[in-house]
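All protein chains but one are shown in place.
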Amino acid sequence: MVALQLGGAPAATLGEVKNRADLIIFWGSNPAESHPRHFTRYSGTAKGRMNPNGRKDRHVVVVDIRKTPSVKYSDEFIQIKPGNDYEVFTVMRMIANGHIPDTDMVGGIPLQTLIDLVERCKKARMGVLFFGQGITETKGKHQNSTAIYQFGKDMTKHSKFLTLPMRGHYNVVGSGNVMCWQTGYPFAVNFGKGYPRFNPGEFSVVDLLLRREPDVAVIVAAEPIDHLPYAAAKHLENIPTIVLDPRKTLTTKIAKVIIPVKHAGVSVEGTAYRMDHIPIKMQAVLESPWPKDDIPLSTIINRIKKIRSEEKKTDGGKAA
Amino acid sequence: MVQAKVVDENTQVFENVVCPFCATLCDDITVQVKDNKVSKVNGCNLCKGVFLHAHEDWTKPMIDGKEVTYDLAVEEAAQLLARANNPLIYGLAATDVDAQKKCVELADLIGANLDNASSV
Partner (left out) sequence: MGIRIDNGEVIDPIHEEDCVSRSVHIKDGKIVKDAGKDAFVIDAKDCVVMAGGVDIHTHVAGPKVNFARLMTPEDHRYEHITREGGYERSGTGGVAATTYTTGYRYAEMGYTTIVEPAVPPLGARHAHEEMVDIPMLDKALFVLLGNSEIIFQYLEKGEQEKVKEYISWIMDATKAYSVKIVNPGGTNLWKYRGNLSDIDEKLRDFNVTPRQIINSIADAMTELGLPHPLHLHCNNIGLPDSYKTVIATINAMEGRPVHLTHLQFNSYGSSGKRKFNSQVPALADIINSNPNITIDVGQVVFGHTVTITADGPFEYHLHKLGGQKWYNGDVECEDGCGVVPYDYKRKSFVNCVQWAIGLELFLLIDDPWQVFLTTDHPNAGPFMAYPTIIKMLMDKDFRKEQISKISAEAQLEIPLKVLEREYSFYEIAVITRAGTAKRLGMTDKGHIGIGADGDIAIYRKSNDYEEMFSIPAYVIKDGEIVVKDGKVVKQVDGRTYYVKPTTGHADIKSDLEDFFENYYTININNYPVGLEYLHRPQLTPCLD
């Protein structure tokens, strides 16, 4: 996200990949386990306009620190040493720009392998580099993504080349979009001064919780107790935590207040944004007695406005 | 709007359903529902996990581990937030846009920190 804010990226919707891409690279991403149908629907075996034979029309490369289950669907596996992505991308950018460094191995990869890979990228009708949490969650974080986007831009001088992140939760892209159009920023926003401020190191959830700053928490459709580092999540047990969730989770266990809601995409309709930013309307297949989550949120908003205006009245009374 | 096919009195089949699990967001899932439980679904294993267990472990309105009325739970939340000094709103990545919009509105109203799973 920060990398996108800082530099942008060459991207496209996944149908472009299906229709035109003949080179697919999964870098630090293991779709076979994390996005099981990505390969068949969009990137690997999908048939499209210039790929009438699907898988046969594509070369698939997996770059990862270990032989993941995705490797067996690839044509080529390149093993990289953990934490070396930035270095490798830097060297690949050098190679792309015609500078061959004087070394045999980079990040555990033979230099010749990288030269061949860059050559493939240059010659592709459309090359696509999908990168996953294996990259964004190692040290270096957004510097890694920045290097990837920069590599994509460099490649655009030679071929059609896309760099696309493999996003996790089904509507994490929607949450970034909504926050962006209402606040200007896609995450880590603070309204403490009455307007949106953005500072990832300061206002992102883990940092806030580690500093034990929040005095009340509202958790909407998330599992921080399970997913956040324990040292951060622990703070939620010490403050009143309000949880809106259709189902019991480790987080509802520690909640002070539980507000049941319909399950989006299961018991109620709603919009979600795919990893390539295409919004799709979800259906409801089950019935639930509870309201959709925006309804209790609206009630809370209206209640707080009322409490505030009553307080103002009594304050005003005192002053007079 | 896509209509569910009714198989028998208790069974319906929904087609072109969107899978609310990962950001691949497949929209070609067929879901069979019997007695308000998913009895069959054709997505990947992760997708099956969502739908086949969707009827289990539903939450109930609670305060401090005790079941309360819905209105009371919501009122308690409002009271807590109206008095909060530095509230945090977190999540958003596994619900729909309407709820996400309301989360931002609430954060704006109470001067909260607001974050989603992008930063993790």
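Lettered A and B in written order, each chain numbered from 1.
In this text, a contact is a pair of C-beta atoms (placed from the backbone, for glycine too) under 8 Å apart; a residue touches a chain by one contact, two chains touch by 3 or more.
As the structure is a prediction and not an experimental result, all values here were calculated from the model.
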Of the residues A:90, A:133 or A:177, which one touches the chain left out of the display? A:177
Among A:5, A:97 or A:112, single out the residue that touches the unshown chain. A:5
Among A:26, A:131 or A:191, exactly one should touch the missing chain; which is it? A:191
Of the residues A:120, A:153 or A:247, I need the one that contacts the missing chain. A:153
On chain A, where is the contact patch with the chain that was removed from view? 4-16, 18-20, 41-42, 46-50, 125-126, 153, 156, 159-160, 176-178, 180-186, 191, 193-198, 271, 273, 277-281
Interface with the undisplayed chain - residues on chain B: 1-2, 15-16, 18, 27-28, 97, 101, 105, 108-109
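The criterion applied here is as follows: only the chains that are shown with their structure count from here on.
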In whole angstrom, how far does the Cα centroid of chain A sit from the Cα centroid of chain B? 19
For a test of understanding, state which residues of chain B touch chain A in their complex under the given definition. 2, 4, 12, 14, 16-27, 31, 33, 36-38, 43-47, 50-51, 54-64, 70, 73-120
Over in the complex, which chain A residues touch chain B? Could you list them? 1, 34-38, 41-42, 166-176, 178-179, 182-183, 186-194, 196, 200, 203-206, 208-209, 213-222, 224, 227-228, 240, 242-248, 252, 255-260, 263-275, 278-283, 285-288, 290, 292-294, 296-301, 303-305, 307-308
